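Only a single protein chain was left out; the remaining protein chains are all shown in position.
Then we have chain A:
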Amino acid sequence: MRPVVRQVAVRLGGALLVVWGAASCAFLVLQLVPGDPVRAVVGANALVDAGQREEIRHHYGLDRPLPVQYVTYLGHLLTGDLGDSYQLQQPVSGVLAQQLRPTAELALYATLLAVLLAVVVTVATSGRARWPRRLSAVVELVVVSTPSFWLGIMLLTLFSFRLGWLPVSDSGDVRSLVLPVITLALPIAAVLTQVMREGLLDALRSPFVLTARARGLTEPAVRSRHALRHAALPALTLAGWFTGTLLSGAVVVENVFARSGIGRVTLQAVTSRDLPLVQGVVALSAVVFVAVGTVVELLCLAVDPRLRGATGVKAA
């Protein structure tokens, strides 16, 4: 059992390192942003005299030397305390916890839809006929190169304003999720399809597929039982990376569709220089990346037994 404990320890250590790195980068970069943080706290038009400014500065610990601020920040981060938002006057952790649910919902459905679309399109277009593949390749290229805000606006125009099938903004019911999820999922599905189809065609050329066919398997069985699993490996790694980046995708989509969520909060925090909130979002996304990375690694192990338990040097 000892190797397992060691592996978990190594992984946890790695995760801490990633979060620490991201938090430190965010801290340093935000110091480089010109301007006085106090203005962000009180707002641009507020009338405060020098004394009050000093008080605010002291309250947020901004009058202390930079290394001390950094260490205090890390110390707080360790205990899960992300500080108070300048603008909302609430603890950052509270704000994030409150906004996490809608974004997580969005990201989860988008990932599921993207994977589903990618698998279906891949299987449907990797047959012997060439035209479905060509058609799909063109559509994929268009979707990948379309900015997602524009895609969102187009979908809105068509389905909400013209046809009136779906609500324009967050109305609380499931129907309001449809368009944002599609907007987020389409570009991901397009890239995944490209990678998966390449993998599937490659797998279909491998000798073990000949063996499978020689056993009398039908073509769909050859694809689903043998080839697809091979195609899934590279796509899985890519899908994990995409899930991580969904947080930044949410910034665009949540604003276009006027949904609440982490993306919206991030945009507000950045534009109003709400430093603790920005740092909180950075720390959160680092944690998300680490978590998704771990999940993807476990899934890869499940798919490919060759990655399990390296047995050291191969016999001569």
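The working rule: a residue touches a chain if its C-beta (ideal position, glycine included) is under 8 Å from a C-beta of that chain, and two chains touch if they have at least 3 such contacts; residues count from 1.
Operating definition for what follows: contacts and distances are computed from a predicted model.
With the options "NADH-quinone oxidoreductase subunit H", "Animal haem peroxidase", "ABC transporter ATP-binding protein" or "ABC transmembrane type-1 domain-containing protein" in hand, the undepicted chain maps to the protein name "ABC transporter ATP-binding protein" (source: UniProt). Considering the full assembly, A:Leu210 is the residue among A:Val142, A:Leu158, A:Leu210 or A:Ala258 that touches the omitted chain. Hidden from this view is one chain, which touches chain A at 128, 206-208, 210-218, 221, 225-226, 229-230, 303-306, 309, 311-313, 315-316.
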